[in-house]
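To start, the structure under review is shown below, and the notes come after it.
The complex is shown incomplete by one protein chain, all other protein chains being positioned as in the whole.
Naming follows writing order (A and B), and every chain is counted from residue 1.
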Amino acid sequence: MSSQPVVGKLPSAAMSVIGVIFLVPFVWLVVAAFQQHGSLELAGGGGFTLSHFINLFHGGGSFLEGGGSFLASFGNSLYLAVGTTVLTTVICVLAAYPLSRFGSRTQEYFVYVLVFLTGLPIIAIMIPTYDYFVTLDIINSKFWTVCFMTATALPFATWIARSFIDAVPRELEEAAWMDGMTRAGSLAHVVVPMIVPGICVVAVFTFVNAWSDFFVPYILLQGSNNPASVTMYSFFGQYNIDYSAVAAFAIVYSLPPVVLYLVVTRWVGQGFALRGALKG
Amino acid sequence: MKHRHLASLGCLVVVAATVLVGCGSPAASKSPHSSKTLTVMYWTEFDTPGTNATPDLVKSAAAELASQHPGVKVVLEPVTTDSESTYYAKIDLAQRSAATAPDVVMEDSFLIGSDASAGFIQPVPQLASWSGWKHFPTAMQGIATYDGKIYGVMNSTDVQLAYYNTALFKKAGLPVPWQPHSFADIVAASKALSEHDPGIVPTWLYTGTPLGEASSFRGFEVFLDGTHDRLYNDKTHKWEISGPGFTATWNFLAAMRPYEEPVSDWSNPNASATVDLNLMPASKVGIVFDGSWVSTAYVPHSLKPWPAFFTTFDEARMTTDGMGGYTNQSGGFAWSLSTHAANPSLGVDLIEDMSSASNIASFNATDGNLPPRSDAVDEPAWVQVNKLDPVLTFASKQLVYTNYRPNQAAYPQVSNEIAALTGDISSGSMTAAQAEQAYEAKVTQIVGARNVEAMSS
Partner (left out) sequence: MTRLSDPGEHGGSVVANGNAAALTGALRPARLRARTRRRLTGLTMVAPMLVIVLAFLGWPLIWTLVLSLTNMTVTGPTATHYQFIGLANYRELFASGSGLVQSILLSLYYLGASAYIGQALFGFVLAYLMLRCTTTVRKVVGSIIIVCWLVPEIIAAWMWFAMLSNGGTLQQGLHAVGIPYQTWLVSHPMISVSVANSWRGVAFSFLLFSAALSDVPAELIDAAQVDGANAWQRLRSVIIPLLATTILVDFVLITLGTLNDFTLIFAMTGGGPGTSSNVLSVFMYQQAFVTFRLAYGTASAVVLLAIGAVFSFIYIRTLRRQGALNFAR
C-alpha cells in the first residue's frame, strides 16, 4: 500500500509557480518561431507567421546553407536514432536472457563489467575512436556510427532488460518447456510479451539519447551525414542568424522524443516511470 | 492481451531493420582515390552567407579541367563546422588516412607549414614553372612556401584596417581623415572618444581565446609587425620571445584595456556579429580593427545592406609604432595538394585552373576578400565590385606593406598562447609585464630553449 498524503493548497501553488518558471525558456523559443523575424528579444519580431515551419519542409531556407537541408539532417537523426534503438533493443534482450537465467560465476563478472561500462565517459574515448574509424576506413558512415552508438547504449540497456527478465517467474517458462518449447521459443513467446513495458523503457531511453546525441556524430560524421544536433550546433557561432528559422528548426527537432515518450507512457501505463528499471 | 502490442512492436523492428540495412550501405561514404576523379575539400562557412563562392569556383575550374582532360570528374567535399579551428581539426584528421583524405584541400595559409611537416600535403615544385606563378607577389608566394618548397597557391587574402566612425571622431574633436602613426596615437584617439562619450565602445580589438586565432593575428601580431621584432626570425631560424617591440606591443594592449569592448562582447561566440551588426550600425563604436572584408556585408544585395556604412566609416592604414610608414599582415586560404592524391599532376592542373586571374577575381569579388594575384585586379568581376565597395580598392593597396605568419609547425600552438594572453590582459587578470614573462616561458616550453632568442636591439 502506498502513502496518500493530504493534498494541500500550498504545495499545489508552489508547484504551479515552479512549473511556470520551467516553461520560460520555451516561451522565447515558441514566440521566435512564430514571429516573422524574431530576435533574442521577446517583442518586436513582426507578426504571426507559419512560414518558418513551412520553409523547413520546402528546401530548408537559406539559413541552412552548407549544412544540408533540414529534411536531410532530420533524416540522418532518424536513421541514427531508429537504427541504434532497434539494434540495441534486440541485442540487449537476447543478451539479458542468459544473464538472467543461466547464473554462473562468469556471468556474474560479466554483469559487473556491464555496470562498469554503463559509467564509462563516452566522450573520453572519442578521440581514439576517431583514429580507429579512420584506420578501419569506416569514418563518416552512418551505419558504423549506429554500431558505435549501439555499443555505448548496450551496457545500460542490457542491465535494465536483465532486471525486467528477472521479474518474470520461471514457472511460466517451465510450463512452456513442458509443451516442448525451446529456450528461444520461450523467450519469444513467454518472456518478451511479459516485458513489453521494460522493452519500451529501453527503447525510449535509447531513442531519446541517440536522437539528442551530439558529440558522437560531431566526431564521426561530416557534411551531408550530419544529424540535426550537429546542424543545430552550427547555428551557435553563425554570423547572421535567422533566429525565427532556427527556433522553428529547434521545435520540430525536439518533437519526436517528446511525442514518443507521451505515446509510450500512455500505452504501457504507470509501470513506465523508471522504477522497475533502476531499483534493480 | 499483450499479443497485439508485441505483434506491432515486432513489425516495427522488422520495418526499421529493413530500412536500416537498405539505406545504410556499410561502406564509408567516399569513393577511393582514382586517377580520373578529384575530390576537393573546403570549408562552407568561409563563403559569405548567401553565396556559393567556393563551390562556384571549383565548378568553374572543373569545367576548364574537363575540356583539357575529358572524362575527369571533380567531386566537392564541403565541411561544415562552427568555427575555423574545428575545420582545421577536421581536415587534418581526414588527411591522416588515404580513405578520408581529399585530393585537393583548402588550407588556411597559417597551417601550411604545420601540415607540410605532418606530411599531409605535398610539395608542388612544378608550380614554379607555371605561367601564372609570377603574378603572385613575393609575400603571397612566401605564405604558401615551407622549408623552401612550394606547397600551394593562395586563392584569397586579406589585410587589416582601422575602421573609424567619422561622426564620432568629429564630435570628440579628432581630425578626419585620421591616420595614426604610433601606438600612442591609437591610445590617444581611444581616450578622446571615451571621454567624449562614455556610452560607446571607443575601440574594438580582437582578444581572448573565444575569438580563436584572430585574437593572435589581428589583436597582437599585426601590431608587433609595426615594431622591429617578429615572432620568428627567418635568418637564425629561432623564435623571438622578447625584445623592445614585444614590450611595446604588450604595453599597448594593456593601455588599450580601458578603451576596448567589455569582456561580455569579446567572450561571446557571436562577437563578430556583435560588432558588425550591432555596434557599427548603431554608431556605438569609434574604431574597429578588423579584416578588409567588413564592408562586403553592407553592399547592396548582401544579406544586410547598409549603404550608409560608406559615409559613416572611413578607413586608416595599420601603422608602425613611430618608425614611419605602414605595416600589415595577411592571411587567407590556399589550395594545396594532398599527399594521398592519386593523380598529382591532375590535381596541380585543377589548382592552376582555380588560380587563373579570372577565377580568382570572380571568387574574391563574391566573397569579399582580396585577390592575391596582382593581375586579377584588372579582371571585370573585380573592377565591378570595387565600384560598389571602394574599401576593397583601398585595402588592395595595403598588400605592399604586408607580412605573414611564420610558416612553422609550432605556430598554431604559439598562436594559441598569444590569444590566451591577449584575453588575460583584456580581462585584467594579467599586466603587460606578466603577459610578457608568460609568453617567454610558454614559447620556450613549446619549441624548446634551443629554438628561442631574445631581441636586444
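The rule is simple: a residue touches a chain if its C-beta (ideal position, glycine included) is under 8 Å from a C-beta of that chain, and two chains touch if they have at least 3 such contacts.
Remember, predicted model here, so these are calculated numbers, not experimental data.
A.B. asks: Check the options B:98, B:323, B:342 or B:409 and report the residue that touches the missing chain.
C.D. replies: The missing chain is touched by B:409.
A.B. asks: Need a quick check: the contact residues on chain A for the chain that isn't drawn.
C.D. replies: 1-8, 11-12, 14-16, 18-19, 22-29, 32, 39-43, 87, 91-92, 94-95, 97-99, 101-104, 107-108, 110-112, 115-125, 127-129, 131-132, 147-148, 150-152, 154-155, 158, 163, 166, 170-171, 173-174, 177-178, 180-184, 208, 211-212, 214-215, 228-229, 232-233, 235-236, 243, 246, 250, 253-254, 257-258, 261, 273-275, 278-280
A.B. asks: What chain B residues would touch the chain not displayed?
C.D. replies: Residues of chain B in touch with the missing chain: 85-86, 88-89, 92-93, 96, 111, 114-115, 117-120, 208-210, 212, 263-265, 267-270, 274, 409-410, 412-413, 416, 420, 423-424, 427, 429.
To be clear about the criterion, only the chains that are shown with their structure count from here on.
A.B. asks: Help me check something: in the complex, which residues belonging to chain B touch chain A?
C.D. replies: 2-3, 5-6, 9, 13, 16-17, 19-20, 23-30, 44-45, 47, 49-50, 52, 77-83, 90, 93-94, 96-97, 99-100, 269-270, 272-273, 276-277, 303-304
A.B. asks: Could you pull out which chain A residues touch chain B in their complex?
C.D. replies: It comes out as residues 62, 65-68, 79, 82-83, 85-87, 89-90, 130-131, 134-135, 137-144, 146, 192-194, 196, 199, 222-223, 225-226, 233-234, 236-241, 267.
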